[in-house]
Structures are given as structure tokens and as C-alpha cells.
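A single protein chain has been omitted; all remaining protein chains appear in their positions.
Note that the chains take the letters A, B and C in the order they are written out, and that residue 1 is the start of every chain.
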Amino acid sequence: MITFLVLSLLTLVGGIITISVRNAVHASLGLVGTLLMVAGLYATLNASFLAATQVIVYAGAVMVLFLFVIMLLDANRPVEDANPLPFIAPLAGVGGAILAGAFAILAFTYKDPRPLAESTAALANGAPGPVGETLLTRFLLPFEAVSILLLVAVVGSVALVQRPAVQADPQTQPGAARLEGEVA
Amino acid sequence: MESVPTSYYIALSGILFALGMIGVLTRRTAIMVFLSVELMLNAANLSLVAFARAWGDLVGQTAVFIVMTLAAAEVAIGLAIIVAIFRKRETTNVDDLASLKG
Amino acid sequence: MALYWLPLLPLIGFLLLIVGGRWFSGTSGGWLGSGFIGAAFVVALVRFFGLSDVPAHETLWTWLPNMALGTGGVSANLNVGFYLDQLSSVMTLVITGVGFLIHVYSISYMREDARFTRFFALLNFFVAMMLILVLADSYPLMFVGWEGVGMASYLLIGFWFAGHKDHNAADGVNNSNAARKAFIMNRIGDLGFMLGMFLIYKVFGTLVIPELAGQEGTLAVTSRPLIELICLFLLVGAVGKSGQLPLTTWLPDAMAGPTPVSALIHAATMVTAGVYLIARSNFFYDLAPGASMWVAWAGGLTALYGALSALNQTDIKKILAYSTVSQLGYMFLAVGLHSYTAAIFHLVTHAFFKALLFLAAGAVIHALHEEQDVRKMGGLAKSMPFTHIVSLIGVLAISGIPIFAGFFSKDGILASAFAQNIPLYLIGLFVAFLTAFYMGRWYFLVWRGEYRGDTKLHPHDGDAVLSAPLGILAALATVGGFLNVPSFLGGGHVLDNFLGRAIPVHEHEILASTEWLATLIAVAVALAGLGWAFYEHRRRALQVGPLGQFSFQALYLDRLYTAVVGNGSKVISRGLDTVDNGVDGAMNGIVSNVGAPGWLVTIWQSGFVRAYALSMLLGTALIVGYWALKAIGGGL
Partner (left out) sequence: MNTPLILPDVALAPLLPIAITLLGAIAATLLGFFLPRRAITLISMVSLVLSGVSMVTLWNGGLTSFGGSLQADNVALSIGLIILLGSLMTLLVTYDSAARAKLAFPEFDAMLMYAVTGTLLIAFSGDLVTMLIGLEVMSLSGYVIATLQDSRRAEEAGMKYFLLGAVGSAILIYGIALVYGATGTLSYVGIRDATAGLQVQNVGLLVVGALLLLCGFGFKVALAPFHQWTPDVYGGAPTSVGLFLSTVVKVAAFAGMLRVFGGAMQNVPAWAGVLQVLIVATIVVGNLGALFQTNFKRLMAYSAVAHTGFLALALLGNPATGGPALTYYLLVYTLMTAGTLAVVSALQRTEAAFTLDDMRGLFYRHPAYAVALAVCLGSLAGLPPFAGFMGKYLAFQAAFQAGYVGLTIIAAMGSVAALIYYLRPAMLMFMPDRTPAREYPGERTPTTAAVVIGVVGVTVLGILPNLAYGLVANPAIWTVLAGR
């Protein structure tokens, strides 16, 4: 229980840092913290393989990508312009509070479908073997389909960042392709 | 080791989700908005894992793998869009993108 | 000749004229369009004489899925089918016959118009849709025609949207406004029609009219409130289409269209579709005394409203328009009292004399170069003798002077009211009196006395193409009444007996002496009305009629709508106004029109992505929060 409390507290602290700190690098480091704590929570939930993946893939690879882009775009400067939407922050607070309260209330209405000890045992500690087996049996189609998703991500991001040259069609008129409002 | 009730995890994930939501609204650069979305996704993952334990069924955990991959793909595309826009406008401030309206 | 030729012929005409408008020079397009209607009239005649006691029911192709009853009560697909019985046969004759005459008239009337061929295309389209409406064997198909005529009416009212030769731009705007008003008020009625259909289908499982009529067993055991509700929904539809209270205000405004349009659509045919709908649904209304009473009272009050409003109008067409409202009220009164044949009879004679009056008014307007103010007319009997004679016939017919058509048909309605509902009878009688007065006023102001208008004009009768339809209609308005001479006058109820094979005739037991008395009273009332008009004419007091401003403003009903409906939704109407203007080029006006609810949407659409996210997230939070509250309360 104490482990849970500590981990969850740190998770929330990381989350708050993520959404409130002005410096983008610090914020993403906050998120890294949250992700690591969540990995810890996975471990307490008998999902050991998942916990490892979370650390390696999520907190590692994905966040490095984030940090890289932040550095690349020099985006860690805080935004200084006047906020055109000053009313959003209080409304967001209200909405967030409603949501958090609602979820918390709902959470405590949750009744476990079977005794926890029994179900914990059935998880086989979330070891790579059983997880992989599930992935290749009950999740075979999603597992295959995810590859399409990754393909889309690769092709799409390359196409976006390295905009392909527009091919001239025989019928295209030279001037017709100009777009309105375009600043060269 | 006594096990922490599922409810606690769900409550935590709910709060995390709401935090992410607030972040989406209050952060003003596209990257930070997107980071907040990651927070929301992690909240969903956390509850999936907690439910997987409650049901004693690995389906929940396996779904988390899928969601993680999905998040990674989303990050790739999202950051590409952000970079593409930055090249033209030299800004990642989402409030600067308000010419289409009405 | 198969029934589908009836709507198909005008439809072919429409397609030819709309697609190939440029191939038809001069008036050839008009003759072509009239020819198609004439051909349709011939078909209608052939089918009329071929009618037997068994109605013709011809199905064309499968249409709506699962909306009819098949064998054994399982649901089958609804067909597109046409159904010809005595009722629809009479309607087809009126539509094609009167339609043909008005087409011919328009050839002369619209000759100068730049979009002559387009006009005939639209007229043909209207006739095709009207024929689909009356021939439909099911409510959905009738609805197709119903929408089609609404569309045609919209296009034709606004025909001069962009300013007519000597009209200014403001008139163009008014014309489009009138068109839009008509369309929207009609759509309110359509809503009722649709809901009626849904309910019919829900209760009976079919929408085919003969099948519904044949379900006497089911109909009898269906709970009364349901049938009443169906009838009320259909009544809303009929009220919208026929310009009855409370949806009446569009009809007078619809006179913005060219005069042949007013004659054809807003006097003779389309506006009577509501009467037709109720007569067609007689098997429902016979079982719904409550809804029928509503119909009758809507009719009676509309008759009174129209007559009162007509008393002091100054526009030559507006008088006729309110008169149409009033006469339609008579028909509703009759169908509400289950005297369907009397209503149809009045529908037919009204088509004759009201078309006649409108066309005559058109001839006058034409002769006076678009002058429509009766205060600037007078004494035209000398310069336009032919038009004068036919107008006089029309006035006598509508006033209910014996031997003219209106006498017999109005008498039939009053007799059935007398037998069933004395208050409505008294209203009817009073309206007859008012009718005679305002038509007399119309007559004296236009044709008698001194000419008060622009002296530079030299009005004269129209050419033969213009006059021939007038002559034919005048003849019909004179002798049309003999179709249905009541028995106490030695007649044989020819039309009643004919129609009686398709729709029920409820005989009323009235003593012949009483009937004589009632007839004499009606004639006396009509004569009194005309006499009063004559007296006022001699006193030269007709230019400002009785009831003054109250009548002129049509009992302030339009104002009332603007005030009551408008106060709540003034913003909306202002928005609509702006949209109206938009049609005529004032798009930019929209930009300045901040404050309408539509602008709330555009303000909400601020362009800031975080604001969009805010609506999403607040929406989610509200939905989830509400259910969480319910969960605490144990509501789940």
C-alpha cells in the first residue's frame, strides 16, 4: 500500500510538473518521471514485462524523440505573448475537477469481479511468455494490423517533413497551381 | 504483500486523465499540448492494467502494448506535423493558428 | 392510355423547355408547353370516360422498402403507383383543363418577359407535380407531389426575383421574400404531413391509401385518440398547403408572382391540395369527429378572416387573394362536416370562377401597364367591354347569384352546415354576405364610375389568345353549377352521385321547404351584399372600405406573428431577412448582422484550437459528471 501511495504521489507530481512548468524541457522531464512511476505501478500490478517496456520504449525512446524535437525547434522558450483566451484556464480547472471527481467516485464504486488473490495468480506475473502468447493468439489480427499503423507513421512522417516535389502533369497550366494567400 | 484494491488505481488514473485534460487546455505550444495527451493515454493504460489484474486476464495487459505502439505512431506523425509547421511559421504556439474560423 | 402519361407529358414538356430553352424562340416554347398540357387533358378525358365502378390502380415500380402490406400482413415494398377513382379523375380534369387555359393565356400575358420559356417550363413542372399529387396511391408518393408543387410555387412566386421590367429592385426583394415565406410556411405544414405518415405507418403498417381504406376492421378497432392524432397531423399539412389559419399569411403575399401563377397555383389547384388530402383521407376523418370539428372550425374561421381582410384591400389581386383564402375556408368547412362532395364541388366551381377573376385582373393589370391599385382604376367597362363582361360573370358566380356556378356549390356547403352546425352556418352566411360586398366593391371600383388613373394610358381588351381562355372560363363559371343541381331544385345531384362511388356521401335530412328557405336567405344575403356595395359606390365611399385599417392590415395577423413569434425569435427573423437580402446581392449585410444565434455559432468557432478542445472536454466532463452524480444517487 505504501509503495502504491508513494508511486501514485510521484506520478501525480510528475503530471502536475508536465502541465504547469513553463520550460518545455523541464515539463517533458516531468513527464518522464510520471512514465517511470507508472512503470512502477505496472510492476505492482503484476505486469512485469509491461513495466520494462514502459521504461524502455515509452520513457526511453518516445520521450527522447520529444526532447529532440523540443531542442530542434528551440521550443523550450516559454510563450510570452498575451493569452488570447484568458477564460480557458479557469474553465479547464472546473472541467478537470469535475472529471477527476467523477472518475474518483466511479472508481470507488468498482467491485472486483473475482477475488484479487485468485486473479493475480492467473496473470502469471505478466511475464513475457504468456503476454506474447496472448499477443499471438487472441490479438493476432490487431498485432498484424499494428504493423500497418507503423508503416503509416513512417511513410507519413517522412512525407511531411521532407515534402515531396510536386510532379508536373502534362495538362497542368503553369500558373494554375499557385495558391492564394501563399507567402513565398 | 497485501494487494492494493483496484479502485485506488482507477481513481489515480482518472485524476491523471483529468490532469492531462487540463494540460491540453492550458499549455500553449503544440508540443506541450501533445505531451498532455500522452498523459491521458498513460492514464488509460494504467486503468487497463489495473483491470487486467482485476479480471485475472492478460487481454488487458496486451491491449496496453497495442496502445503504446499506437501512441508511438501518433508521436511520430504529430512531431512531423509540428516540425513541418515550424519550418514555415517559426512558431509552435497553437494560438497563432487561428486564421480559419467563423 | 396508361395513367403515367398524365404526369409524364407535362414532365417531358418541363425537361424539353428547361434543357433546350435556347432552341425555342418567340412564343414557340409557350405553345409547346400548352400543347403538352392539352395532351394531358385529352388523356384525362379519355380516362374519365373510361372510368368504371372499380378504381384504376396501376403500379409502376418498386419504390420504398417495407412500407406496404403484402399478402398475409407481412410487410412488402411500397410501389410507385397511380390510382384513379372518381375523385382523382375530377381533379385531373380540373388541373389539366384549367391549367391548359391558363397556359394559353400566359402565352399572351408573358410575351414580353425575358425568360418566357423558363416560365412555361416551371408551369409544366407544376402541373406534373400536381398530377402526381392527386394520382398518388400512397401517402409518400403524394408527398413527393406535395413537395414538388411547393417547390414550383416557390420558384414561380419568386419568378420576378431580380426586378421586373418596370419594377424596381426592392420589388425583386419583396418577391423573393414572398417566395421564401410561402416555402417555409408550407414546410411547417409538411412537417405535420410527415408526422402523420409516420404515425399511420406505425399504427397500420402501410401507407397505401386503398389498402388503408380497405382496412375497415382495423380502423374500427384502432383507438380513437390515435386516429384523431393522425387526422390532426394531416390537418397541419393541409392547413399549410391551403393557407388556412393559422398558416394563412403566405397566401396573400404569394400574389407577388405573375398573375397566371396566382390563377393556377394560388387559386385553382395547389391551394386546394389540402382539401383534396382531407377528402382523400375521408376514411380517417369519418372516424375522428374531434379532428373533423377542428377542420371545420379552421375552415369557418379562415373564411371569416379572409372575407374581413378582403373588405378594404386596394390591390386588385390582394382582394382576390383574400377572397381565395375565404373560399378555401368554405371548402375546409365542408370537408370538416364530412360533406366531401360539396367541398369538391365548390373546389371545381371555385377553380372556374377564381381563375377567371384572376385572369381578368391580369388583363386589367396588363392594360394599365402594371397598375394594381383599384383606387386608380374605374370606368374600364367602356374601354374593355369583353373583359368587363367576363368579370361580371365571375363576380356574380362568386357572390352566389342563382344560375351561376358559385350559387349551387356554396348553397351545398351552407345546407350541410345548416343541418349539422348552426354556428358554422351563421358564419358561412355572414361570409357570403361579406363576399358579395367585397366582390361588388371590386367590381364597381374597377369597372364602373370614372377612370381615376393615369390619363395617358389607353386601356383596351387583350388579343384573342388572352381573351379566349377568359371566354371559356366565363362559360364554365356560368354553367358549371349545373353539374350538381340539388334535388329540391329538380336536379339529380349528378356530381354527388358520381363522386359518391369513390367517397362517402352523407345525406342530410332536411325538409325541402326548409331547404328552399335556406337558399332564399343565401340569395337574399348575396343580393344585400352586392346592394350595399352599389350603395356605397353611389356615395363614392368605396375607395376606403369598411373596417378601415383593421381590414387593410388583414386583421393584423402578420403583425401579430411578427410581434409574438418575432419577439422570441426576432433575431432569427432578422437573420433570415439578411439571408433573404443575400439572395439579391447584399451578402455583405450578413457580416454586419451580429447578434443572431447563428453568429453565436460563428463566434464559438473562434479559430483557436484550444477553444475547440475546451468545448470537447467540457462536453465530456458534463456528460461524465452527470452520470457520476447519478451513480452516487444510486440511480443506476
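By definition in this document, a residue touches a chain if its C-beta (ideal position, glycine included) is under 8 Å from a C-beta of that chain, and two chains touch if they have at least 3 such contacts.
What you are looking at is a predicted structure, and each value in this text was computed from that prediction instead of being measured.
Taking the complete complex into account, the chain left out of view touches A, B, C.
For chain C, the residues touching the absent chain in the complete assembly are 61-66, 77, 80, 140, 143-144, 147-148, 151, 158, 161-162, 180, 183-184, 187-188, 190-191, 194-195, 198, 201-202, 575-576, 579, 582-583, 587, 590, 596-602, 604-605, 607, 609, 611-613, 615-620, 623-624, 627-628, 631, 636. Where chain B meets the omitted chain, the residues involved are 6, 10, 13, 17, 20-21, 24, 30, 33-34, 37, 40-41, 43-45, 47-48, 50-51, 54-55, 57, 59-60, 63, 66-67, 70, 73-74, 77-78, 81-82, 84-85, 88-89, 94, 97, 99-102. By the touch criterion stated above, the residues of chain A touching the omitted chain are 102-103, 106, 109-111, 113, 129, 133, 136-142, 145-146, 148-149, 151-153, 155-156, 159-160, 163-169, 171-173, 176-183.
We adopt the following convention: only the chains that are shown with their structure count from here on.
The geometric centre of chain A is 64 Å away from that of chain C, both derived from CA atoms. Multi-chain contact residues, meaning those touching two or more other chains, occur in chain A at positions 84-85, 88, 91-92, 95-96, 99, 102-103, 106. Shared contact sites, meaning residues of chain B that touch two or more other chains, fall at 21, 25, 28, 95, 98. Partner chain B is touched in their complex by these residues of chain C: 602, 605-610, 613-614, 617, 621. Within the complex, the chain C residues that touch chain A are 606, 608, 610-611, 614, 617-618, 620-622, 624-625, 627-629, 631-632. Within the complex, the chain B residues that touch chain C are 21, 24-25, 28, 33, 94-95, 97-102.
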